[in-house]
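All protein chains but one are shown in place.
Right after this comes chain A.
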């Protein structure tokens, strides 16, 4: 039995070495165990008390050792089964190791065994057999239990308080004694027991011999051993898919199928507490809209304290640098050489540079420019090829040369054979269009501002405006007698009717002098104001015509009737500075273009119909489409606006092709063409198709730029342009004293 115990102890020793976590539990149970042990040792204690022989001291000590061994065994009671069950594999190994120790112990044991048996003889006093019960149950009885034979064990004599006191006083070991409940006697604690108590109090391992820090024996490691403990082959089980795992997985799969588990919906539960500053020291990832701060320039070679000689400026360069304005300097420092780093002085521009850097950082533009990923071709509207839109004028045919001043105006006769032009050289000339031959020349006493051929094909003549006069002139050589007579009749018939009261009149219709009559003048209109008449324009029938004198205030716009020599003042008050006036080609409408607006008046109803808002700053010219529903204006701020009267009071199209102010715009009377001429010396030809279908918007295609015909004189280029009435030709006049025909 002892042998078994020893073996178990050795086992225990080894085990505790590897299983330190059991220690705590063991120490906790220790106090109880001590009681148990006392029970077992009761006999010994008694004997030691009863027999004071010295001899017995030795077995006592040996007994102690056994007690400790027992204690160890007790300590191990809970673990033993686990130990064996868990490591049954290694049993053989343990036994092998144990054998060495066992052999040492066995000799000792033999001696011990003999002594024990002797003592057993003596101590065969029946112990209390009541077992482990609360002993206060026997408080009321004279005995404290029963021995092996069932005889009562009487309570030992219990001393009174005095005895206790005396014992306390006399017995020096009294404080070392503990009352044993089972025997109702005081037992003196041994040194070992005291040591154990002390250790427990100190929260140390009770066993003094136990070394918790024994080196670990790696019994089971991952290292493959040359001579493995077990040579058993890898079991099949390790290679076979686990049945239980499969079952578990099937269970999950079924749950997913039935919808009890939604895969992918694994909500990662946020920890309740987290480190707020955990990532504060890491650099933040760039925001998609992040704009990095401007980079600083890296230092240059010549900024070194010891730059190579080629970087050092010579005297001349130094001087130059110093004379330069600080803002013009390429570099704001002069490369300098120092013998050593120690000799480098403090950097004088440090604060300045830091300040500039700060300015850079907060003034740097933080604007992200999105690159438009659009095919530029797709933005260009699909227009027909200009080649398909012919005919239109393409090249300069020839010039009409003769004038010696700017040619501000000209007009073409309705058949397209003659051209009359008025110039700053105070002459009016008539040209044969096809040959460029000057047929007529008249000299007047002022700059000719406007000229207009009578649109009536039966009448041969034109009106011309110079200073505050308007004259009707008939170049009689160009027409046959019938026509001349008709014209004469047509124009001068009014003299018979209109000589009533002269005072109220805005305009005096005056008979030209004989000399003037000889040269073709038929009637002269003297305006009562002294302002220059800037524009004359015909009504389509050639009876009425309007004159415009922008500076003359309310009398600026007048409408005259040629046959009756009557003059009307259509507007009592005129808003703004009128730039152009025009009759509608079909309807009884009248267009008045001021600097920014075009007002449309109905002459029959005598009311304003419409105001077109051009959006330009200063209108220079105006023309109405021969169909009457569209008008174009040119402006001094380079724009050409196309208005569709049915569409809106805002421009349908705004064209900005000229680089200088537009001087004149013109529609072709037969072909779908219109043109603009500008101070940049060019004439732009556009295809402007107007459809009868109201739903279809006009088609506007730029087809040709006519350049090179006119020189720019005093920043004035082409002053007037007009299409030939029947052919796709355009005639233009310029500040360079010539009129050009483009075909």
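By our rule, a contact is a pair of C-beta atoms (placed from the backbone, for glycine too) under 8 Å apart; a residue touches a chain by one contact, two chains touch by 3 or more; residues count from 1.
Here is the rule we go by: contacts and distances are computed from a predicted model.
Chosen from "GPI transamidase subunit PIG-U", "Pyruvate dehydrogenase E1 component subunit beta", "EKC/KEOPS complex subunit CGI121" or "Ribosome biogenesis protein YTM1", the protein name that UniProt gives for the omitted chain reads "Ribosome biogenesis protein YTM1".
From the options A:161, A:281 or A:482, the residue with contact to the unseen chain in the full assembly is A:482. For the chain missing from the display, the contacting residue among A:313, A:386, A:405 or A:436 is A:436, taking the whole complex into account. Contact residues of chain A toward the unshown chain are 390-391, 397-399, 415-417, 432, 434-437, 476-478, 480-485, 488, 518, 726-727, 743.
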